[in-house]
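Shown here: the complex without one of its protein chains, the others still in place.
Coming up: chain A.
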Amino acid sequence: MEYTWDFGSVWEYREALWVGLTNTLRIFVICLFAGLSLGLAMGLARYSVRRWLRWPAACFIEFFRNTPVLVQIFWFYFAFPILAPFEISALMAAALGITLNSAAFSAEIFRGGIQTIDPGQWEAGRAIGMRYREIMARIILPQAVRRMMPALTNRGIEIFKMTTLASAIAYADVLHQARLIASVNFNPIEAYTVVAIAFFVILYPIVRATYALERRLAKGD
(Lines give C-alpha, C1' and ligand atoms only; values in the text may rest on other atoms or scores of the structure.)
Protein backbone atom coordinates (compact mmCIF):
# COMPACT_ATOMS: atom_id res chain seq x y z
CA MET A 1 0.00 0.00 0.00
CA GLU A 2 1.29 3.41 -0.97
CA TYR A 3 0.79 6.12 1.56
CA THR A 4 2.54 9.45 1.73
CA TRP A 5 2.77 10.58 5.32
CA ASP A 6 2.02 14.23 5.79
CA PHE A 7 2.70 15.34 9.33
CA GLY A 8 3.10 18.92 8.11
CA SER A 9 -0.66 19.33 7.99
CA VAL A 10 -0.85 18.35 11.67
CA TRP A 11 2.05 20.62 12.59
CA GLU A 12 0.08 23.55 11.16
CA TYR A 13 -2.54 22.97 13.82
CA ARG A 14 -0.08 22.45 16.65
CA GLU A 15 -1.68 25.19 18.71
CA ALA A 16 -5.05 23.47 18.63
CA LEU A 17 -3.36 20.25 19.68
CA TRP A 18 -1.52 22.05 22.43
CA VAL A 19 -4.81 23.39 23.79
CA GLY A 20 -6.17 19.84 23.68
CA LEU A 21 -3.17 18.50 25.51
CA THR A 22 -3.47 21.03 28.34
CA ASN A 23 -7.17 20.19 28.64
CA THR A 24 -6.28 16.49 28.78
CA LEU A 25 -3.76 17.14 31.53
CA ARG A 26 -6.26 19.28 33.42
CA ILE A 27 -8.95 16.61 33.54
CA PHE A 28 -6.33 13.95 34.30
CA VAL A 29 -4.98 15.79 37.33
CA ILE A 30 -8.49 16.40 38.65
CA CYS A 31 -9.53 12.78 38.19
CA LEU A 32 -6.28 11.37 39.57
CA PHE A 33 -6.48 13.28 42.84
CA ALA A 34 -10.23 13.16 43.28
CA GLY A 35 -10.43 9.51 42.20
CA LEU A 36 -7.66 8.27 44.51
CA SER A 37 -8.81 10.34 47.48
CA LEU A 38 -12.40 9.23 47.14
CA GLY A 39 -11.13 5.68 46.53
CA LEU A 40 -9.21 5.75 49.80
CA ALA A 41 -12.26 7.03 51.64
CA MET A 42 -14.45 4.35 50.07
CA GLY A 43 -11.89 1.62 50.75
CA LEU A 44 -11.79 2.62 54.43
CA ALA A 45 -15.57 2.90 54.66
CA ARG A 46 -16.08 -0.43 52.92
CA TYR A 47 -14.30 -2.29 55.72
CA SER A 48 -15.14 0.03 58.59
CA VAL A 49 -16.42 -1.40 61.85
CA ARG A 50 -19.47 0.81 61.41
CA ARG A 51 -22.19 -0.86 59.40
CA TRP A 52 -23.81 2.41 58.31
CA LEU A 53 -20.54 3.27 56.53
CA ARG A 54 -19.89 -0.18 55.07
CA TRP A 55 -23.16 -0.60 53.31
CA PRO A 56 -23.32 2.61 51.26
CA ALA A 57 -19.64 2.22 50.35
CA ALA A 58 -20.25 -1.31 49.07
CA CYS A 59 -23.16 -0.07 46.93
CA PHE A 60 -21.07 2.77 45.57
CA ILE A 61 -18.16 0.51 44.67
CA GLU A 62 -20.27 -2.16 43.01
CA PHE A 63 -22.39 0.33 41.11
CA PHE A 64 -19.54 2.30 39.61
CA ARG A 65 -17.36 -0.74 38.96
CA ASN A 66 -20.07 -2.45 36.98
CA THR A 67 -21.33 0.33 34.75
CA PRO A 68 -19.41 1.72 31.75
CA VAL A 69 -17.66 5.02 32.31
CA LEU A 70 -18.91 6.36 29.01
CA VAL A 71 -22.50 5.74 30.06
CA GLN A 72 -21.85 7.54 33.34
CA ILE A 73 -20.36 10.50 31.49
CA PHE A 74 -23.36 10.64 29.14
CA TRP A 75 -25.66 10.36 32.10
CA PHE A 76 -24.07 13.27 33.95
CA TYR A 77 -23.91 15.37 30.79
CA PHE A 78 -27.32 14.71 29.24
CA ALA A 79 -29.57 13.29 31.96
CA PHE A 80 -28.44 15.10 35.08
CA PRO A 81 -29.37 18.61 33.78
CA ILE A 82 -32.95 17.44 33.23
CA LEU A 83 -33.24 16.38 36.88
CA ALA A 84 -31.23 19.20 38.42
CA PRO A 85 -31.97 22.88 37.84
CA PHE A 86 -28.50 23.65 36.52
CA GLU A 87 -26.24 22.90 33.60
CA ILE A 88 -23.07 20.91 34.00
CA SER A 89 -20.01 21.53 31.84
CA ALA A 90 -18.44 18.85 29.70
CA LEU A 91 -15.36 18.97 31.91
CA MET A 92 -17.44 18.45 35.04
CA ALA A 93 -19.52 15.64 33.58
CA ALA A 94 -16.49 13.78 32.26
CA ALA A 95 -14.45 14.35 35.41
CA LEU A 96 -17.32 13.08 37.54
CA GLY A 97 -17.73 9.88 35.55
CA ILE A 98 -14.02 9.11 35.47
CA THR A 99 -13.51 10.06 39.12
CA LEU A 100 -16.34 7.90 40.43
CA ASN A 101 -15.25 4.94 38.35
CA SER A 102 -11.61 5.30 39.43
CA ALA A 103 -12.66 5.68 43.04
CA ALA A 104 -14.59 2.41 42.87
CA PHE A 105 -11.58 0.54 41.47
CA SER A 106 -8.97 2.14 43.70
CA ALA A 107 -11.11 1.51 46.79
CA GLU A 108 -10.41 -2.19 46.29
CA ILE A 109 -6.69 -1.51 45.85
CA PHE A 110 -6.55 0.47 49.09
CA ARG A 111 -8.59 -2.13 50.95
CA GLY A 112 -6.31 -4.92 49.74
CA GLY A 113 -3.14 -2.98 50.54
CA ILE A 114 -4.31 -2.16 54.05
CA GLN A 115 -5.26 -5.75 54.74
CA THR A 116 -1.80 -7.04 53.86
CA ILE A 117 -0.28 -5.12 56.79
CA ASP A 118 0.50 -7.32 59.81
CA PRO A 119 -2.16 -6.88 62.54
CA GLY A 120 0.77 -6.55 64.96
CA GLN A 121 1.29 -3.05 63.56
CA TRP A 122 -2.20 -2.08 64.69
CA GLU A 123 -1.55 -3.61 68.09
CA ALA A 124 1.75 -1.78 68.52
CA GLY A 125 0.06 1.51 67.67
CA ARG A 126 -2.84 0.90 70.00
CA ALA A 127 -0.53 -0.24 72.79
CA ILE A 128 1.19 3.16 72.86
CA GLY A 129 -2.18 4.90 72.93
CA MET A 130 -2.53 5.96 69.30
CA ARG A 131 -6.01 6.43 67.89
CA TYR A 132 -7.44 4.60 64.89
CA ARG A 133 -7.00 7.63 62.66
CA GLU A 134 -3.40 8.17 63.73
CA ILE A 135 -2.44 4.53 63.28
CA MET A 136 -4.05 4.44 59.85
CA ALA A 137 -2.39 7.64 58.67
CA ARG A 138 1.05 7.20 60.22
CA ILE A 139 1.63 3.46 60.53
CA ILE A 140 -0.59 1.48 58.19
CA LEU A 141 -1.02 3.63 55.08
CA PRO A 142 2.66 4.53 54.61
CA GLN A 143 3.49 0.81 54.57
CA ALA A 144 0.46 -0.16 52.51
CA VAL A 145 1.05 2.50 49.86
CA ARG A 146 4.49 1.02 49.16
CA ARG A 147 2.94 -2.32 48.43
CA MET A 148 0.16 -0.74 46.40
CA MET A 149 2.48 1.30 44.17
CA PRO A 150 2.31 -1.06 41.15
CA ALA A 151 -1.47 -1.27 41.32
CA LEU A 152 -1.84 2.47 41.86
CA THR A 153 0.47 3.16 38.93
CA ASN A 154 -1.74 1.02 36.75
CA ARG A 155 -4.77 2.91 37.96
CA GLY A 156 -3.09 6.23 37.14
CA ILE A 157 -2.28 5.05 33.61
CA GLU A 158 -5.85 3.85 33.24
CA ILE A 159 -7.21 7.22 34.37
CA PHE A 160 -4.96 9.06 31.94
CA LYS A 161 -6.19 7.00 29.02
CA MET A 162 -9.80 7.20 30.19
CA THR A 163 -9.70 10.98 29.82
CA THR A 164 -10.12 10.49 26.07
CA LEU A 165 -13.72 9.50 26.78
CA ALA A 166 -14.38 13.15 27.54
CA SER A 167 -14.08 13.86 23.82
CA ALA A 168 -17.35 11.99 23.36
CA ILE A 169 -19.20 14.93 24.89
CA ALA A 170 -17.12 17.48 22.98
CA TYR A 171 -14.71 18.32 25.79
CA ALA A 172 -11.78 19.88 23.92
CA ASP A 173 -9.18 17.32 24.93
CA VAL A 174 -6.33 16.24 22.70
CA LEU A 175 -8.37 13.52 21.01
CA HIS A 176 -11.22 15.91 20.30
CA GLN A 177 -8.80 18.42 18.78
CA ALA A 178 -7.19 15.71 16.66
CA ARG A 179 -10.58 14.68 15.35
CA LEU A 180 -11.26 18.29 14.33
CA ILE A 181 -7.91 18.50 12.56
CA ALA A 182 -8.53 15.19 10.82
CA SER A 183 -11.92 16.29 9.57
CA VAL A 184 -10.58 19.58 8.22
CA ASN A 185 -7.46 18.13 6.58
CA PHE A 186 -8.63 14.59 5.79
CA ASN A 187 -5.49 13.28 7.53
CA PRO A 188 -6.85 10.97 10.28
CA ILE A 189 -3.78 8.71 10.19
CA GLU A 190 -1.36 11.49 11.03
CA ALA A 191 -3.67 13.21 13.49
CA TYR A 192 -4.38 10.07 15.54
CA THR A 193 -0.79 8.88 15.30
CA VAL A 194 0.30 12.14 16.87
CA VAL A 195 -2.23 11.64 19.69
CA ALA A 196 -1.01 8.10 20.36
CA ILE A 197 2.61 9.26 20.43
CA ALA A 198 1.72 12.16 22.73
CA PHE A 199 0.14 9.77 25.24
CA PHE A 200 3.11 7.45 25.13
CA VAL A 201 5.66 10.23 25.45
CA ILE A 202 3.89 11.58 28.51
CA LEU A 203 3.07 8.29 30.23
CA TYR A 204 6.24 6.32 29.69
CA PRO A 205 8.58 8.61 31.66
CA ILE A 206 6.04 8.80 34.48
CA VAL A 207 5.88 5.02 34.62
CA ARG A 208 9.68 4.78 34.68
CA ALA A 209 9.73 7.29 37.52
CA THR A 210 7.28 5.24 39.57
CA TYR A 211 9.41 2.12 39.04
CA ALA A 212 12.38 4.03 40.43
CA LEU A 213 10.25 5.23 43.34
CA GLU A 214 9.13 1.66 44.05
CA ARG A 215 12.72 0.52 44.19
CA ARG A 216 13.67 3.36 46.52
CA LEU A 217 10.75 2.66 48.85
CA ALA A 218 11.51 -1.06 48.87
CA LYS A 219 14.89 -0.32 50.45
CA GLY A 220 13.26 0.73 53.71
CA ASP A 221 11.69 -2.70 54.19
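We take it that a contact is a pair of C-beta atoms (placed from the backbone, for glycine too) under 8 Å apart; a residue touches a chain by one contact, two chains touch by 3 or more; residues count from 1.
Everything below uses one rule, namely that contacts and distances are computed from a predicted model.
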Chain not displayed: protein name in its UniProt record ("Amino acid ABC transporter ATP-binding protein (PAAT family)", "Transport permease protein", "Ring-1,2-phenylacetyl-CoA epoxidase subunit PaaB" or "L-lactate dehydrogenase complex protein LldG"): "Amino acid ABC transporter ATP-binding protein (PAAT family)"
Sole residue of A:124, A:170, A:196 or A:213 that reaches the chain not shown, by the stated touch rule: A:124
Contacting the left-out chain in the complete assembly, out of A:29, A:53 or A:139: A:139
Residues of chain A (touch criterion as defined above) contacting the omitted chain: 118, 120-121, 123-124, 126-132, 134, 138-139, 142-143, 146, 220-221
